[in-house]
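Sharing a structure below in structure tokens format, with a few things to ask.
Heads up, one of the protein chains got dropped from this complex, but the rest are sitting where they should.
Naming follows writing order (A and B), and every chain is counted from residue 1.
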Amino acid sequence: MLDRFKKYYPLFFLVLVILASSALMMSAEKINRLVLESRQAPETLALLQQLFTEATFYTYRVDTEIYTLYDSRRHKLGYAMYGEGFGYRGKITVLAGLKDKETIHNIIVINQIEDISYWNMLKNNNFFAQFIGLKIEECYPSFAWLPGGVDAVSGSTISSRGVTNAVRDAILDKLEYLD
Amino acid sequence: MAKIKNDNSNKTEEKLIISSAPHLRSKWSVKRTMYLVILALMLPTAAGIYFFGFNAIFVILTSVIAAVATEYLVKLLRKKPFVMDGSAVITGLLLALTLPPTIPLWMAAIGSVFAIAIAKEAFGGLGHNIFNPALAGRAFLQLSFPAQMSVWIAPSGFAPDAVTSASPLSDAFEKIGSNPEIYRELLIGNINGSLGETSALLLLAGGILLIILRVIDWRTPVAFIGATALLSLVLGQDAVYQVLSGGLMIGAFFMATDYVTTPMTRTGKIVFGIGAGILTVTIRLYGGYPEGVCFAILLMNAATPLIERYTQPRPYGLGKK
Partner (left out) sequence: MSGFSKEFKKGIVISNPVFVLALSLCPVLAVTDTLDKALGMSGAFALVIIASNLIISLMRKMIPDVVRIPVFVIIIATFVSIVEMLFQAYIPAIYSALGIYLSLLAVNCLILGRAEAFASRNKVSDSLADALGMSVGFCLALILISFFRELLGKGGITVFGNELFTLPVLAENPISVFGMSMGAFLVMGLLIAFFKQIGVIKDV
């Protein structure tokens, strides 16, 4: 009996360690999820309020990844969705806001790692302002390089294209899901 | 070559190595070669100063002075004797010639410091560096300051008002077809671009001078330029334009022929040139940067030991393995 136990002791020990570690991780994850959930809602709302200042609450559809925003009187303000594009150095993440199915309301850049000098060129040349009120159909078919209403900033074409592609990525596939 | 100074030892230890006859003494020395190269480089330098005025003078002076000063300081730190053999001057000069004339002077100085301190001395000094120092400096600046490294002004000599515009290479592929007038401007160098890369004719003259004086071998530049022209032609580009514009001329004659960082064997030189040419066209047409000569030569520098290994000539009388 004791011999058999000795023989299988390593296996037994390994299983014990795995069980203990799983238990620890599961409890840690439970706490983690609680903290995250309590924080997520106000943070997302703050971000969305940068797009639509009047927004007071939002709904989020997990399957289509579209945020729908409402003001305090429950009027629908518009939609918001994330998109990604590639610039000179890497990924550019954009949150695009749509007023309705046809018009872009505004965009905010969530994350980018472009060179400061290039990024400042975009900022100083009012590149982002071009997206405000841009009609989607205006740029939909010829989105291949840059949309109709948007001019790339000369000297910083690749960053401009990255932002534009991110906006396209955000809205194009999701237009049909907007209600 | 009977007497070879051991590089790692101090000046007291000079090893006398007896080698078999014939004992030839060459009139060539590192110094003489370097100063001949500087002489040949004076032609494109003069063109750069003529076309870009004071900007060019300041950039060249800053770059050269920074290079020599860095070399002196590093030698002091490494406790090695400082020899004014002109190699630092060449590095500084070559670096300056590949920079846009409008570059802020402190950036040019940083490029020189990187070229000498990191790309050359950190690897062990002249003769031990893997990468061409001037090109390493340029690549460093290109990666660090992409915006300032792609500002080009139209040549205006010493006139104060300079006009910013795109480099001929960066918008070449759509707009300019084959146009004889453009060829003439490219040959003379009256076109916007880097300081010393614009005048293809003077670079060619300097290169041919070096080939006639037997300072450099003709194989690398011919293979390099030939491969670039051929591949551009095959890919439907304007071959003459591709050859004359950008840094190809200065790269082929003055950088791909560096003794230290390129193969010594004859076949190796040709392989090096062809490889660099293919890489240049590839980067120019499909890469993120408008100019590919710098990175092409650096990549081939990294492949040099491999090329040398496979192109080693078989000593006479020894059988195949």
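Things to note:
The working rule: a residue touches a chain if its C-beta (ideal position, glycine included) is under 8 Å from a C-beta of that chain, and two chains touch if they have at least 3 such contacts.
Being a predicted model, the structure only gives us computed values, none of them experimental.
Of the listed positions B:Phe140, B:Phe254 or B:Phe295, the one in contact with the omitted chain in the full complex is B:Phe140. The missing chain, though absent from the display, is touched by one residue of B:Trp28, B:Trp106, B:Tyr259 or B:Tyr310; that residue is B:Trp106. Considering B:Gln148, B:Thr265 or B:Thr282, the position touching the chain not shown turns out to be B:Gln148 (whole complex). If you put the missing chain back, the residues of subunit B touching it would be 77, 104, 106-107, 110, 118, 122, 140, 143-146, 148.
The omitted chain makes contact with subunit A at the following residues, 9-11, 13-14, 17-18, 21, 24-25, 28-29, 31-32, 35-36, 39, 115-117.
Quick note on the criterion: only the chains that are shown with their structure count from here on.
With each centre defined as the average position of its C-alpha atoms, the distance from subunit A to subunit B rounds to 46 Å.
For subunit B in complex with subunit A, the touching residues are 145-148, 150-151, 166, 288.
Against subunit B, the residues of subunit A that register as touching in their complex are 88, 115, 117-118, 121, 154-156, 158.
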